[in-house]
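Supplied in structure tokens, the structure appears directly below.
As you look at this complex, bear in mind that one protein chain is not there, while each of the others sits in place.
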């Protein structure tokens, strides 16, 4: 049966992976989608691998949004858990969409929400640690801050503050 | 079942009354419908009733036309056979339509063809006998002659001449 | 088994309707324009259906024009009237009209028409006085729906109709949701044009009608062989129209009893659902369609709720942005004054004649936990705990 969503999307939606929050996160990314009002929070716990490289030891998410928003949230945590920060920064929205077996065209923007949340969480970690923020990431951060005003407004109305 | 034609129309069409020609008619009416190209010829045999009034002793028709044209032809012969000329001249197209239980609006013109043919046949009879033609009948005749040009053209193409 | 509670979207064809249609596919399959027996039988079936549909709104059969559905009917009413009366270029609608009224008007706007969109109150009601104030010398028509498809609010169309009649302005109503559900009398309500759709009343999809008051001229959308008094050309969908007629006849007989029963079910559903924390009812508490309930749930999103319920075997719908083809949330909910994020978490439950109390109970059993579960995923959950 052809569904608007693929089987993989529906599976992630039904049983989202890494859902919830991390008590004392090393980095948090809080983003809102200005287009449809979805909101995603992403928590990181950072560790080191055998080569001494920083890796994402744990990752969790909370999402207010549609099926695609929840599925892409779940998907991105799968894609980056245990991976290096460098690798995580390289995960594109195309990769998420591919991992889910596709998304309806109008829902593609949801996958951007997921990469944005991840980038914000990494930015937040690097800043807190006083580490160097790659130029590309800094630029992404600026764009998101601008766009997140919308999400912030939503958060207020829902009785929470994003930052 | 609702048919575009009433049961009576279909019955007349299936078994037309007084179909054919009269060998030596006292009057002949030959008319064509300029609107749809139907043609009707009507033959009269005139006699006298007990009161000495002229009556239509026999009447027959030949029609080239649609179901309604044939049914109205048949109907008018029923309505005037055995009746006085005076009575026959008073038979309206409304009476024919009523006698048939109604006609589709677009077919009403067919009933005019029938009264026209009858009037022409009576006119033809009166003229041949040198009798007085009522003013109304003369007017009807004039209109028909004008209109019949179309029918005449048809008759020619079909290889016959109407007059 | 799956429970269907989305009867405002479409309905199952009533088995009695399907039975009435069956002979018209492969047996009495004639073209209603044909002269022979096959054709004449088809024509008779058409005219019989026309009478049944007319009877449901107290119109004359010849005032019913069969179309392919509610959308076409609305388009024909609005564009057809506009083309036929090009001297008047102002149209009044409400802010909660269906897209099938909104979009034709938007298109006309691009072609020089002035469209007044009247606001609604927080229940979704149009103020008849506002209609009266909006009418101008160049007003062609007022188009206000009879009942809203999302929130079920029933508009005061008899008053609006009376105003239009007094002001000599055409009055069209999109009655797609109310037709066959609540009484309609085109004369008493001063309706000039009315749209209805078969698939909302347990008839087949792809059929509808436009009531056109005698004497009103329209320009057709579909020119051709001159079917349906020249207002809608195209070989008539005989089986579909027969089904529509049968559905209308059944509605006429069973409407009152169904409405009573569904209203009771609906009110029970509303009472129980509102026990869920941070929930509310959209639309009018009483002046609403018997089968319609529309809820808001704070902190969650409608599409996700619909899919979760679907996984529990319950079919419902939402006016959420993310469920539709656009990214905008329901213009109806926004027009009620709801904020973007409040409109986000809406749930429409629409009952039909085949729903029972057991269906409502099944929904009520899973709804609280489903809402709860989605709130678990949400970053906003801490607020309400």
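Order of writing sets the labels: A, B and C. Residues in every chain begin at 1.
In the analysis below, a residue touches a chain if its C-beta (ideal position, glycine included) is under 8 Å from a C-beta of that chain, and two chains touch if they have at least 3 such contacts.
Worth saying up front: this structure is predicted, and the values here are computed from it rather than measured.
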Touch with the missing chain holds, among C:70, C:180 or C:283, for C:70
The listed residue (C:182, C:222 or C:364) that touches the chain absent from the view is C:222
In the whole complex, of C:235, C:356 or C:369, the residue touching the missing chain would be C:235
Considering the complete complex, of B:39, B:122 or B:144, the missing chain is touched by B:39
Hidden partner sits against subunit A at residues 1-4
Residues of subunit B touching the missing chain are 10, 13-14, 16, 19, 30, 35-41, 62-70, 106-107, 109, 154-155, 157-160
Touching the unshown chain, subunit C contributes residues 2, 4, 6, 9-15, 18, 25-27, 29-31, 33-39, 68-72, 74-75, 98-100, 103-104, 106-107, 197, 199, 204-207, 219, 221-226, 233-240, 303, 306-307, 309-310, 314-318, 323, 325-326
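The rule is simple: only the chains that are shown with their structure count from here on.
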Dist(centroid_CA(subunit A), centroid_CA(subunit C)) in Å evaluates to 40
Separation of the C-alpha centres, subunit B versus subunit C, in whole Å, is 56
Where subunit A touches two or more other chains at once, the residues are none
Touching two or more other chains in subunit C are residues none
